[in-house]
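Encoded as structure tokens, here's the structure I'll be asking about.
Note that this complex is displayed minus one protein chain, with the remaining chains in position.
As written, the chain order gives the labels A, B and C, with residue 1 at the start of each chain.
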Amino acid sequence: MLQHIGAPCEPVVGVGDKVKVGQPLGKTQAFVCAPVHSSVSGEVIAVEDRPLVTGKRALSVVIRNDGQDDMVRFEEGDLEDMSPDAIRQKVKAAGIVGMGGAGFPAHIKLNPPKPVHTILINGAECEPYLTCDHRLMVEKAPQLVGGMLAIMKATGASRGIIGIEENKPDAIKQMQEATKGQEQLSVAVLKVKYPQGAEKQLIKAILDKEVASGCLPADVGCVVSNVHTAIAIYEAVVQGKPCYERVVTVSGGSVVDPRNVLVRIGTPIQALLDFCGGLLGEPAALIGGGPMTGPPVLDVYGPVVKTLSGISALSYEEAGFDVNRPCIRCSRCVRACPAGLTPNLLGDYSNRGMTEQVIWLRAQDCIECGLCSYVCPSKRALVTWIKKGKADCAALRAKERELGVSICK
Amino acid sequence: MQVRTGPFLRDTVTIEQVMGDVLIALIPTVVAGVLLYGRHALMVVVLSTLSAVLTEAILTRAPLTPKGIVGDGSAAVTGLLLGLILPHTTPYWVPIFGSFFAIALVKLAFGGLGHNIFNPALAARGMLLLAFTSEMIYRTDAVTGATPLWSTGSFSWPLFWGNVGGVIGETSVVAILLGAAYLFYKRHINWRIPVSCLGSAFILALVWGLDPWHTIMAGGLMFAAFFMATDMVTSPVTPVGELVFGAGCGVLTLMIRQYTPFPEGVTFAILIMNALTPAIDSLTIPHVFGVGASHKDRIRGFALTVGIVMVLLGALAVIENNEPRVRPLISDGHYLPMHELLGDPDVDVVEVNETRYYVVRDEEGDPRRVAFIAERNGFNGPIRFLLLLNSEHRIERVSVLKQGESPGFGELITRTAFLEQFVGLDKDSSFTAGKDIQVISGATVSSRAVISGVERALERFDEAFFGVDGPGTLNDGTFLGQAASFGGPLEVEVVVSGGKITSVTILRHSDTPGFSDPAISGMPERIVAANSAQVDVVSGATLTSEAIMSAVQAALESTSVGQGHELELDPEALETLLPAIIEAQGPVEAVSGAAVTSGAVHGAFRDALNIKEGQ
Amino acid sequence: MKIFWEGLFKKNPVLVLAMGLVPAVAITTTALNGLILGISITFVLLASSIINFVVIPLLPSSSRLAMRALILIVLVVALYGVILHTRPGLVAGLGIFFPFMVADAFRLQNSEDQPTFGQVVLEALGQGLGFIWALVLIGVIRELLGFGSIFGKEIISAVLRPMSLAKGVPGGLIIVGLLLALTNAVNKEGGELHD
Partner (left out) sequence: MTDGLDILIETAITGNLVLIQGLGLYALTRYTKTVRGAAIAGLNTVAGMLVGAAILWLLGDIVPTSPTSQIGFYVVVAFVSAIVAPWLTRQNTSAEYHVVDTALIGLLLLLAVRGVTGVQNVWVALGASLGYFVVLVIMATIRERLALAPVPKAFQGVPIILITAGLLGIALLGFRF
């Protein structure tokens, strides 16, 4: 019931109910929330806490698949006729969230607080190893264009740009063909660089605008959407299809047959791995997402969720881990940090819980891309510490609000 | 299963690789050093590296297996760097002690790898320079003598290839650049620190009217800019901080070079900047993505940096162009009431060797009471003082007439409590600072200057009235003389006929070709023309010139005193004497059994090594 | 009696409490200097403690601090005058920093009232003797390294030439720092610093 940022859903089905594919399972009145739909037809056998891949637990609806794949009827729509509000309604009903990994409900994004002139589609893969967006651009270019148009209509933007890294020539070609004749759409070719796919970095790369710390893309007149999200929006708006399946990249040196898989939400990871030929021995790391930012998979029977863009099973040759040797102040992390922070200091202070210094070093601007840990010759757990530091900062801020005092400036 | 946290991809670079690459980058320098200086240099480098590595292994209780001893390789880097900044003539215990100091006290005491504040190799060198000046400076100084650090010559190829004596690793610019290029290629260093360091030195040299190429290529600045200032642990991590750090190193180096005659300012400059690194780091936290307008900020920051640097340079130039004005108490000895001082209206004025002696003679015409004015370089220019000797030629009174020492510090030498200590001493007394004569805390350098000045003045007085006669009474004949030059012994043949020097031939020398050539060819002419061993040195070849002069002097002395024609140079005596002279900053007792040699060496080094020492 | 031994070892004012750093670093370049300084401090501490014991209780609390300082100043300056007139050569060695002991003595004085006269004297004596042995130790080390002699007698000059660094302040800082570290290691209590 929690596949997005925000309030969890409340189940609307009970044990014993028969459900069809695409039937809503959970609904909510909360603002930042998206409904969840059944991905199979069958009988609800339990509504209980089940572990997710990350080891966290969440309220889940367990359905026994009857193999019938009975669909609910989808309400098709015509983009031309719909008002922005209607688009948002359909998107909300379809339960679409940001499918790059953040899981921010899409209908909220389509209702920006400030006027927007440009929408950007993030065709730069968020992480190494993940290729699902790449494949989608090649295979579903028309749908993507449709999604872009839908988003533009909903947000009132006049321009749509899709940014693709230059190492994906086939995707660039496909998209250029698909956008031919649409003057308001264009393709921007980007340098291959990690983390090009992060929202603010993408805006910087395409529009050369920096989104100020603590601000949203809308502040510079942009909305950024993931490729997969845009396609899902198209499917929801035009075909009326709710979000019950997604493309997941299964990759890494330990996977026998790495590939992109269109998979129903709720499928256990193990099934996904089995589909790809299983694993070669025990992987050094099994990650839900890309290897840079993804959390480790703690439960291989955990379900695929809407935000899971990939499964990376790294072999011992390719994986690297924290060793935490002393920092030699080589300043690689400082040079690497896309947010312009000083991760070596930030990490040390965070690790020691020196929150005042952590705030001073602007930990909240960290995008957790993991580059600092990547480049570190001492293999320090910088990102992990900084995440902890950020949490400490947030706790301190919350406490400040609660007490109504300023503990630190 | 062990919970591991992301990211799960890591760069393959490890500490060991970084350190290994630095070691590789130092290979050209080591090779150049060994080629130039031979086996001894290799031993110095190897010893310092080995002792650094062993010190770290033992103190950190690492297993004494090869792997455990090598550890992360950082100790080896420190040791090698230290070895490369030692003079090639240094005794073997110097690298061992220096490495121990660097690793134990400068690195491990601060928490080991990554936590040291100061660059261990440089701190060790600074310590060695101050503690064992003679072991460290002997040949280094020779280089400065031979390399005209402040001359106006242009780009020097010998310096570039490494045809200059001195410190093992600092001589071959080509080797340094090769190693640096490798580090650049491996991306272990970036351009900021070396460029800002050398650049600021270059610009400052231009501003001050020095030869900029020489400035950055001589005296170890190049080596330090690429291998010392760029030390990751002790330099800032922020890009702007790196620029500031480098510029600070360059500017401070030149300042120190200006303040002191010692060319190795860069050691101390980088140490000072090391201490400033934490402050620089926290003041230059980089531009955070999305905070403020980037482009404008960068331009403003750049303009600000340039502005500050310009202001600093301007201030320095102003300081430099306004030499400290000395306000003398009594500007010239002539105005001193000498008659009153000497207590006798019948005063002879005798001028010997540019010193004017006011002499009251006894019945036999020997000096009874003497007053004269002597000078000695202090911390801040010459200190001029009046000496009054009684009938036994013991000191009756010392007064400082003129000095430019720092108010409150060096100035303390004018206090009676200090000067009274000299009363009753004569030329045979021992003048060890701090033992025979108490040095004033807070004014050590100035005190020492006065002490050695008085000692020397007494000697000169003795020479002037009771010593050997000067030139003019030379016996005819052909004489041989020898003196130590920086490349080894130097031998001359002097022909005297008709009481005059008619020819000077240099029989043997082993000084660096190219550098000493002007002196070898020019000095004999000058000496013959002047009919004296005391002539102006050939600029650019000071040490060789001095050596020639003292060799000629030795030859002439053998004529006038009537000693044997052959002068044997006792290398052992030389070894012990040289450091002693340098340490004592003045004459020491001649080594018994080698009196004449010692005298020659004295003459050569007394003035040549006008080194102000530290405390 | 405990209070006496504490001042001597366990709470040695120089090596454990890190008081008197300026005398140790700036003045104690020779063993003789250390000895004279230690004796002077002992004298000042003893005399001022006794005077304080007698005089301070009679004063209003507001002026006690100033009074204690004044007593110390008078004592130190008087001592300086005596040394200056009897052995002027010593002053050149001790330098002008001699009166610095005022500050250290002041910080060492326990501002709380001591219960008995005996304890006051014992504490001052213990601290004074602690000063003496610590300063003489530092002086011996620095003289040995810096001049190659101990109390003016040449010891090592033939083997290893003395190094001038040990005479200077930076060398002194490092030597005293190492001694403090050594004491910490022996004490096993770690460097307790009251800051």
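The rule is simple: a residue touches a chain if its C-beta (ideal position, glycine included) is under 8 Å from a C-beta of that chain, and two chains touch if they have at least 3 such contacts.
Just so we're clear, the structure is a prediction, and the values are computed from it rather than from any experiment.
Only one of B:276, B:480 or B:495 touches the chain withheld from this view, namely B:276.
Residue C:168 is the one among C:7, C:128 or C:168 that touches the chain not shown. Between the chain not shown and the residues C:102, C:121 or C:150, the one that touches is C:102. Looking at B:109, B:207, B:480 or B:495, the residue that reaches the missing chain in the full complex is B:109. Even with one chain removed from view, chain B keeps its contact list with that chain: residues 105-106, 108-112, 114-115, 117-118, 123, 126-127, 129-130, 255-256, 259-260, 262, 265, 267-269, 271-272, 274-276, 278-279, 282, 318-319, 322, 324-325, 379-380, 406-409, 411-412, 415, 441-442, 445, 612-615. Chain C meets the missing chain through residues 18-19, 21-22, 25-26, 65, 69, 73-74, 76-78, 80-81, 84, 96-97, 99-100, 102-104, 106-107, 165, 168-174, 176-178, 180-182, 184-185, 190-195.
To be clear about the criterion, only the chains that are shown with their structure count from here on.
In this assembly, the C-alpha centroid of chain B lies 37 Å from the C-alpha centroid of chain C.
Multi-chain contact residues of chain A (touching two or more other chains) are absent.
Listing the residues of chain C that touch chain B in their complex gives 26-27, 29-30, 88-89, 91-97, 146-147, 149, 152, 161, 163-171, 174, 178, 181. Listed in rising order, the residues of chain B touching chain C in the complex are 105, 109, 127, 130-134, 412, 417-418, 420-421, 432, 434-435, 438-442, 444, 579, 583, 613-615.
Against chain A, the residues of chain B that register as touching in their complex are 1, 3-11, 13-15, 17-18, 72, 74, 112-115, 188, 190, 232-239, 242, 281, 285-291, 293-294.
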